[in-house]
Structures are given as structure tokens and as C-alpha cells.
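This is the structure, below, for whatever I ask next.
And then chain A:
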Amino acid sequence: GKADDTLNWATDKEVAVVDPYFSVTRELVIMGQMGWDGLVLFNNETGEFDPLLAKSWEWQSNTVVDFDLRDDVVFHDGSKFDADDVVYTINFLADPSNGVPAQSVVNWMKGATKLGQYKVRLELREPFANAFAYLANEIMIMPEGFYDNAPVGADGTRDLSALTPTGTGPYKVADIKTGDYILWDKNDDYFSGGPKGTPEIGHINFRAIKESNTQLAELMTGGLDWAWDVPKEQADRLEQSGQVTVVNEKTLRIAYLAFDVDGSSGQTFFTDQKVREAVAHAIDRDSIAVELVGAASEAIDSACHPDQFGCTQDVVHYDYNPEKAKELLAEAGYPDGFEFDLYGYRQREIAEAIIGDLSAVGIKANLNWLQYSSLLEKVQDGKTPVNFMTWGSSSIYDVAAITSHFFKGGPDDPAKDPRTAEALQRGDTSIDPEVRKEAYAEALGIIADEIYWLPLFSYAKYYAFSNDLEFTPTPDEIPRLYAARWK
Partner candidate 1 sequence: MTDTTTPILSIRNLTVALPVRIERDNAVDNLTFDVRPREILCVVGESGSGKSITSLATMGLLSPSLKVTGGEILFDGRNVLELEPGEHNALRGDRMAMIFQEPMTALNPAYTVGHQIEEVFRVHRSLGAAERRQRTLKLLEEVRLPDPERLFESYPHQLSGGQRQRIMIAMSLALDPKLLIADEPTTALDVTTQAQILRLLKQLNSKHDAGIMFITHDFSVVAEIADRVVVMRQGQIVEQGTADEVLNHPRHPYTRSLIDAVPRPAESPDKAAVENPVVIQVDHLQKTFHSAGGMFSKGRSVAAVRDVSFKVRRGETLGIVGESGSGKTTLVRCLMRLMDPDSGSINISGVDFASKTAGELRAHRKDIQIVFQDPYGSLNPRRTIGSQLIQGAVNFGVSRKEAWRRVYELLEIVRMPKYSVHRYPSQFSGGQRQRLCIARALVVNPKVLIADEAVSALDVSIQREVLKLINDIRDRLGLTVIFITHDLRVAAQVCDEVLVMKHGEVVERGGVGQIFKAPQHDYTRALLAAQPGQDWVIPDMAEFSEQMDEVVGQ
Partner candidate 2 sequence: MSILDNDSLTAPEHETVLSPGQLMFRRAMTHRGLCLGGLVILAIVVIALLAPVIAPHDPYEQVLSEKLIPPVWFDNPATSWSHVLGTDHLGRDYLSRLIYGARISLLIGFAAMLISGVIGTVLGVCAGYFGGRVDMVISFIITTRLSMPVVLVALAVVTIVGSSLSVVIWVIGLLIWDRFAVVMRSATQQVRGLDFVTSAQSLGSSTARILFTEVLPNISNQIIVIATLEMAHAILLEAALSFLGLGVQPPTPSWGLMISDAKGLMFFDGWLIAVPGVALFVLVLAINLVGDGLRDVTAPEDRN
């Protein structure tokens, strides 16, 4: 709390090792920004990338970019930051034999070379539109040789718990108790004039509190200053109570239903476009968005988040119309409806609402609830007639992070329609915004026309934090805790 100058925040995931590469959780993206700096930083207001460890950069070609680095930065252990650190970090990440789990985050980089003490060159494997997004959000610069000190186990993996997290960021790790808390102290030596500003709050303490009721209890009793992902109803009640500040902020995550278009699941109802259309008319997406998700949530029509580059909403809109749905079903030969399996893994109450809407038009959905990993396997094998899924796009404001992932013929592609694949490929490999927009619009149009997916709504997250705290949520789901201050 304000009294002891400690910002206590909690999420429901425990963090074992404070390392932005080997722990693939949202928590470490947040803490990555606290403890480390990337070369650049995304600016939510301008939508541009600000220089951070890099002072400036210059594209030499589609695949080569040179960075000029700051020379006034020191790591938490006192060592000075220079090009060697950047080169080490990037080359370490780019080498698959180092086993960084989230390969897609790093494998677009071919490597880095030192051009001078404060100048490096980054080479890409191929032109990549999201390069800067990754550089900003994920690629944190470690001190040279950082991972070399970790003891290597029998099977060749590193024991990272033996390392002391060291970065250049505005906060540095003061104490870790695995699974319990991670305490950060303000980095008094943080360079000034950077886009992250100067840290003000003395300490930031992270705790994992799995149970949302407990988070609430701690918030109300002052044990916590900041929490997010507060369920809607609880957030509404909290807001009414006035004990804490509650903000609903949109996110890049969207929800959608994906249909088994080719009948591989054995339940062939959804190979008929009329049936898919009936489903689209049957579900009251607006009500679900408003009543169950949050004020900042909105129903969507295209297979991407409206805020993403290239995400046009100018596609066919299926309004909520149960009567029409029934008609369509009758036309398709199911005047008495049918029964099918719906798969899901997250937010049962929404799945339940969808089932309720469907049953109102005579379709009975049997809910199959699976772990994400098991579900993914089933989805990729085409075993699911309909699956209720979500996608967060790794906080990347670009259709490439979602539509291209799903409709380019990959394992996740429900339709394997060559038309979308072609259009998306066109968009992905171009750097001309107009060309890209046009290509993506074409693909999104096809998806909406054919209803391969039924995009449902964009998510909105509830943030709840102490009334003493000055904090602004951002839609990229990377809360800038390092920039928070007391009122």
C-alpha cells in the first residue's frame, strides 16, 4: 500500500523463475518490462514505437536494420550496457538449440552483429511485419553471457533458478520466494529521459493468488493494490462499493466459434452453410458482450480484433434473429433441430449462454469441456464440430497475428480454403500498408461470407486497484506497473 510504498499486485498464475524467455506467461511480459528494457517501446497513444535502449534505427533493407544504442545505461549488477549485450541476447535467442520455448517470438531473427560499441545490426530471416512489435514487447536485453552461468542438468537443460535476474529496467529483483512472491525494488540508477520515465513507487511486490474471491478480499482489506481479470459481476459490485477503482479496458483478445466445415468430426451439420448461418443468427452476441463480458467489450463481425491493422469490419453482419435462424434450419432440413458437440476450454458461463441461445432455436449443444492442450489437439485433428475459442494475438496490433495464423492452411485452419491462404500470404509478405489492407479485407470477407468462423466479441478486462494508485490500463494487456504512482 501507499503507507509502506509497496505496490502489491497479484494475478492467478504463479511464477517460478523470473526470466522473460523461459517462462511464457503474461506475468513475465509485465515483469519483463519492469526489470528489462527492449530496444524499442510501443506507445499506446501514438501507436508508434519509441526508442528505448536504441536511440534510433535505420532499415537497411527488408531484412536488415541497424540500431544506435544508448550509452548511459547500466545493468542492475553495475555492468555497463553496450552492443555486446544486444548481440549476445539476440544470437542466443535465435539459436534453436538453446531451447527458448516460444520459438515464434524469436525465430524470425537470423542474428545480430556488432557494428560498434553502441551500434548493432539485426538481420531477419525474411521480411516480417511484426518485427518491431516483438522487439518492443518480448525481446528484452540480457547482460552478455547471462545464461552461460546456469548449471546444466543431465538432460541438457538449464537450471535457471540459480541465476539472479539482471536487466536494465526501472525495477530490479530484490527477493524471490518461488511461487510465493517476487519483490522488486526501484532501480535508482535507471537512466533518465527514456520513454518509461523514472520509477516512483519504491517497491513492487508480485503474488500469485489463484482464487478470485481471495484477490477481492485482499483488495478490500488493502492487502493488494492492483489486480486484473476481475470477473464482471464482482467488478460491478466492487465498483458500486467504491472501495477500489475499477476500470474496464478492452483487450486484443477475441472470442469466436469455429465450425467443422468439412465434416471431419463425424457430425456433418455444419458443412451446410445454412446451418452455420442459422447459428450466427441465433446467438445474441451483443447481449453476451454487454451482460457477461464487460462495458468495453463489443460484438464483432470479422475474424480479428477491430483495433488490429487490416481488420475491417466491413463484412457481412448476421444480426440476432432467432426466427430467421429457425427458418434457415428448416430450410437446411432440420425443422426440429439437432444435437451436436460443442467444445470449449475457457469461460463456461459464456459457453452456457451460447448453448442457451442455441437451444432457443432448437439446437441442442452438448458441452465438452477440455484442457486447452487436449482441446487443441482435437481441434487440429478436426474432431470438433464446433469449438468455442479465444485468441489474444500476442498483443500484436496486426491481422497477421490472428487471421494469418488461422486461415493460411495451417493445422489450425478449419476450412483450408486456398483463397484465404493466398490473400493472407499476399498481405503478410508485403510492407505496403495499402496492399496489405486490401489483401486482408479480401480474406476476412471470404471468412465472413462462408462463416468458417463466427466471430463473437472482443474481450474487455476489468482492472481493480487501490484508490491511492494512479494507473492507466492499456489495451495491449501489458500494464505499465513501472509507471504507476501514488496519488
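Throughout what follows, contacts are C-beta pairs under 8 Å (C-beta built on N, C-alpha and C of every residue); 3 or more make two chains touch, one makes a residue touch a chain; residues count from 1.
With respect to how the candidates were assembled, all candidates are chains of the complex that A comes from, given by their letters.
Fair warning: this is a prediction, and the values are worked out from it, not measured in the lab.
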What candidate from 1 or 2 touches chain A in the complex under consideration? 2
Of all residues in chain A, those that touch candidate 2 in their complex: 212-213, 216-217, 231, 233-234, 237, 284, 287-288, 291-292, 348-349, 351-353, 355-357, 359-360, 366-371, 374
